[in-house]
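Removed: one protein chain of the complex. Kept in place: all other protein chains.
Labels for the chains are A, B and C, by order of writing; each one numbers its residues from 1.
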Amino acid sequence: MQDIPTNKRKIINDPVYGFIDIPRDLIFDLIEHPYFQRLRRIKQLGLTHLVYPGALHTRFHHSIGAMHLMSEALNILKIKGHKIKKADREGALVAILLHDIGHGPFSHALEHSLVKNIPHETLSGLMMEQLNAEFDGELTTGLEIFNHQHPKKFLSQLVASQLDMDRLDYLTRDSFFTGVSEGVIGTQRIIKMLNVADGKLVADIKGIYSIEKFIIARRIMYWQVYLHKTVLAAEHMLIRILERARYLVKAGTDLFATPSLKLFLQNDFNIADLSDNSDLLAHFSRIDDFDILTSVKIWSQFDGDRVLSMLCGSLINRKLFRCEIQKEPFDYFYIENIRTKIGERLNLTEEEARYFLISDTTSNYTYHLGKDNITVLSKSGKLSDITQASDLLNIDVLTRVNTKHFICYPKIL
Amino acid sequence: MQDIPTNKRKIINDPVYGFIDIPRDLIFDLIEHPYFQRLRRIKQLGLTHLVYPGALHTRFHHSIGAMHLMSEALNILKIKGHKIKKADREGALVAILLHDIGHGPFSHALEHSLVKNIPHETLSGLMMEQLNAEFDGELTTGLEIFNHQHPKKFLSQLVASQLDMDRLDYLTRDSFFTGVSEGVIGTQRIIKMLNVADGKLVADIKGIYSIEKFIIARRIMYWQVYLHKTVLAAEHMLIRILERARYLVKAGTDLFATPSLKLFLQNDFNIADLSDNSDLLAHFSRIDDFDILTSVKIWSQFDGDRVLSMLCGSLINRKLFRCEIQKEPFDYFYIENIRTKIGERLNLTEEEARYFLISDTTSNYTYHLGKDNITVLSKSGKLSDITQASDLLNIDVLTRVNTKHFICYPKIL
Amino acid sequence: MQDIPTNKRKIINDPVYGFIDIPRDLIFDLIEHPYFQRLRRIKQLGLTHLVYPGALHTRFHHSIGAMHLMSEALNILKIKGHKIKKADREGALVAILLHDIGHGPFSHALEHSLVKNIPHETLSGLMMEQLNAEFDGELTTGLEIFNHQHPKKFLSQLVASQLDMDRLDYLTRDSFFTGVSEGVIGTQRIIKMLNVADGKLVADIKGIYSIEKFIIARRIMYWQVYLHKTVLAAEHMLIRILERARYLVKAGTDLFATPSLKLFLQNDFNIADLSDNSDLLAHFSRIDDFDILTSVKIWSQFDGDRVLSMLCGSLINRKLFRCEIQKEPFDYFYIENIRTKIGERLNLTEEEARYFLISDTTSNYTYHLGKDNITVLSKSGKLSDITQASDLLNIDVLTRVNTKHFICYPKIL
Partner (left out) sequence: MQDIPTNKRKIINDPVYGFIDIPRDLIFDLIEHPYFQRLRRIKQLGLTHLVYPGALHTRFHHSIGAMHLMSEALNILKIKGHKIKKADREGALVAILLHDIGHGPFSHALEHSLVKNIPHETLSGLMMEQLNAEFDGELTTGLEIFNHQHPKKFLSQLVASQLDMDRLDYLTRDSFFTGVSEGVIGTQRIIKMLNVADGKLVADIKGIYSIEKFIIARRIMYWQVYLHKTVLAAEHMLIRILERARYLVKAGTDLFATPSLKLFLQNDFNIADLSDNSDLLAHFSRIDDFDILTSVKIWSQFDGDRVLSMLCGSLINRKLFRCEIQKEPFDYFYIENIRTKIGERLNLTEEEARYFLISDTTSNYTYHLGKDNITVLSKSGKLSDITQASDLLNIDVLTRVNTKHFICYPKIL
């Protein structure tokens, strides 16, 4: 962060957009807060850098980028004649800036490992409320927008919908840092096409091709990056490592770990625990990629448990599991056969061998036909869903939940 | 063009790909030939620069760019184990380098104005044959490949098919110079995915998303650039100008024109004329964007014919016609009403007013299910059409010929 | 140019900066004017595209780009607390938009061929005055700024000084279209560093490295692009062609030419002629790259004068002269020897041979220590010249006028 001395405005060098202005003091103070600085230590794409070595960018950078796009989008809407009060503008900037504040280490990869069944959005909400208390209520409008409780619906939709600033930034940024040019989208053009009709976010009809391409690009990024099978293997290896560590800690093994991580390994906390106990939330906020990866590295030398040390050694030294992926479920006997072989080759009990065979499904959809639809505004003022306005996109395929089955196991087999 | 002194290799600075090597003497000599240098004076995108001011790039640059991609594609195929003889390699480079050599002024816009019913590919063939004679038969293999008569089918497919180097270059280049980022495709990745199976060009299955995006990007470029309605208006104004000029010249009016252009205005030549008469072909080769635009500019001051001077003045000073475009044919009375008003407002006879009302259709398709299909090679060696391999692309929509009706007329109405 | 339907604001797709907004109606109307549209037909870099094939961009595009940077610079100055009245803002935009309106065909190459001893700035002034009359005085402030007569000196300096928006745009744009990455400068950063002190344009000290690099980049572009020896050869061939054509026309030869070009070939007009005679100015404004190049092409077939046809044929078919360049003057006998050989080989009289031997000098300086200095503002408020503030730049070298001698002659020797 660099200051222009004459008036203390802050600008940030961003390789993606050039320069980003920090538009006001509240935003600056939030960025300086330890909760936000913590996002510097949480990679946007978890272990994806094991496949795409440039993908080391963090939630910190993404959140600021999304805030920048929000600022541009609000400018466009203003130019198009939609009134946005100063407080609402600030609220929208706050909401997008903090939308990922609740992310834990390795982002989505461990979303359900440290704390059971708590999506990061819930944690973001909890942390924003705590920050709101600290900032004497200055985040109230931001929270309303974040929680979809603000009367101006389009502000919430800019934060979270199928055409939100979050997606625009992450597609652009992930494409930039992975080097996957297929993910490039016309961010600047899409933003110029945004509009409001009936209080809701819409896109002018002229932007239809850019939006078609945005939908396709997101689909491409899913299959080529987010669900890349080597990434799937790495992330599930990490999940198994934490399962094993938790098992050992509960069984009384003295395992190297930072104090906060150890606390979460020893206990199965749920959302009620965290919302009731601000100390616990503080502990959660101290865990990031560094705690996890440092532990994995140390555990790879741990001679008290072969399962843990083998898993950790494989991950640290990038001896990643083979991953097979297909549309149909895998045959039961095929899997059993692999399990048996793992036991034999690695000299493991059946229980232990379980850690070396991952069998799971992953699913995504390209476009969700629900309440967060992308709506297109024709020149005559008619509103229609993008899937109707576009004659290209195959709505059946786009809206179908696409489930794939995969298994991962050591390459030595 | 710059020479590295030590060994006379030529490299060209290309803002799109960085540096392009001219790989061998024959290619260099062809580039130096007046027929090829002439392509410097034919814009790739006709009058598109009236809408996208950066789009001034030429067929010269595109042809060299496509040759560069051909060179990269052949390297990849070689690395994948497909034998390509030196002579075949040279032939493929020649064929792609010269594939547009027969283009007339303003490329597609005037394709049927100067010479009736002769597609540029036919003219390219004629000119390549003449060059082959001049170069003592050195282009024979190139001609075979260009004419799809070479035993290695994939070489011809690299020159002309739905996944050829022509398209890869023009999408990349047109997107670069127009600034329409939606046209960006993963050129480098697509080329890395090329392969040969059963003697035909295919793409490895891993490239499927890049190819999906390539098909979508091409569709976007059609609607956003190639068939942009202001471009349509400008190009049809130019066609009308040449019609009127031809009419006047035949009626004996002494109109400013370069000698070669005058010859083609005075006569209605056909393909037989050009193939029988190499002088005539030489005359054709002397006409480029400069003859046409200079004449249009002079004609805008011509006081012998109001129709011509008004049309030319409008084009030169960018007072372009309004263009309406729709899926259904326009109503007869709606059109007649415009025609009548034009006559009244501009004080023209019915016959003259005809020049100020353009009513036509334009059609394109996104993907053509025919002999030049894009074929995908699965890991198990199975071949399938891209529309089957991809579960996204709506084959009905993609392969449907998409026809639109448009009318253009002066904005003063 | 594309319109966003909802509010008629115009945006232009620029491959260099993304989107450019046309900020107000006056600017839009000026862009629509035939004088400005004419800049579409004048290449920014003359014949440079014969070496760098992408360099086909025009004065039209450059002028709009410079206007865009002016708009950004004024925003920054406003943020830094400098008051700029609405009328002054508009004036500055007008002045930069029209600063090149007086350029003739092939920009600098023919600056002294068609009209003797009249720099394009003088012609720009003449044409702006004529436009001002047409626009009922709306350009008055713009003219004051252009003529350095406005009380806010920094506005004129943004238009014309050693750190003006003209240079920032042309370096960025020329680098982009030639593909010479050495010319890339930190445009965005330099603009963020602009400031005003004592009523003059300065740069904050933090921008010193970016300005050092800007000075170096300009120097590199001079030697690598603007004064590239093959470009020098081509441009001087064109100058000789016009000399010969003028000689023939005056001698009564009937030479193909557009009417306006013929008028300027037949007469030696001076600045008084053009300022007294608005018809003559109108004629001048009708001549652009197209008139010249079309004539050169036709003259290459002219059998009435071997000198003209040979020169034109060489230029059109890119058989460019060899160019030798050195710091010292060429030896008299060395030149005479070449001249004799040309006469013998080409069978020309001594007078005729003169056209085939160009012997001239070119000079440029990297930084001019005069009234348009680049001034740097330290944190304590001290002002100093960039050459003092920077400890890198060798002031002796930078300010020295760098003169080189060159000769060009046919490669057949």
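Here, contacts are C-beta pairs under 8 Å (C-beta built on N, C-alpha and C of every residue); 3 or more make two chains touch, one makes a residue touch a chain.
Being a predicted model, the structure only gives us computed values, none of them experimental.
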item	value
Per the touch definition above, residue among C:210, C:230, C:285 or C:373 touching the missing chain	C:210
Selected from A:27, A:64 or A:77 as touching the chain missing from the view	A:64
Residue touching the undisplayed chain, where the options are A:54, A:137, A:304 or A:329	A:54
Full-complex contact with the absent chain, from A:115, A:293 or A:398	A:293
Residue numbers in chain A that touch the chain omitted from display	1-2, 12-16, 18, 32, 34, 37, 40-41, 49-54, 56-58, 60-61, 64, 176-180, 230, 256, 258-259, 286, 288, 290-291, 293-294, 297-298, 301, 316-318
In chain C, positions touching the absent partner	180-182, 184-186, 188-189, 209-210, 212-213, 216-217, 219-220, 223-224, 366, 391-394, 397-398
Residues belonging to chain B that touch the chain removed from view	2, 4-7, 9, 11, 18-19, 79-81, 188-189, 192, 195, 204, 206, 379
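The criterion applied here is as follows: only the chains that are shown with their structure count from here on.
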item	value
Interface ranked first by C-beta contact pairs	B-C
Nearest-to-centre chain - CA centroid comparison	B
Separation of mean Cα positions, chain C and chain A [Å, integer]	50
Approximate Å spacing (C-alpha centroids) for the pair chain A, chain B	44
Shared interface positions of chain B, touching two or more other chains	180
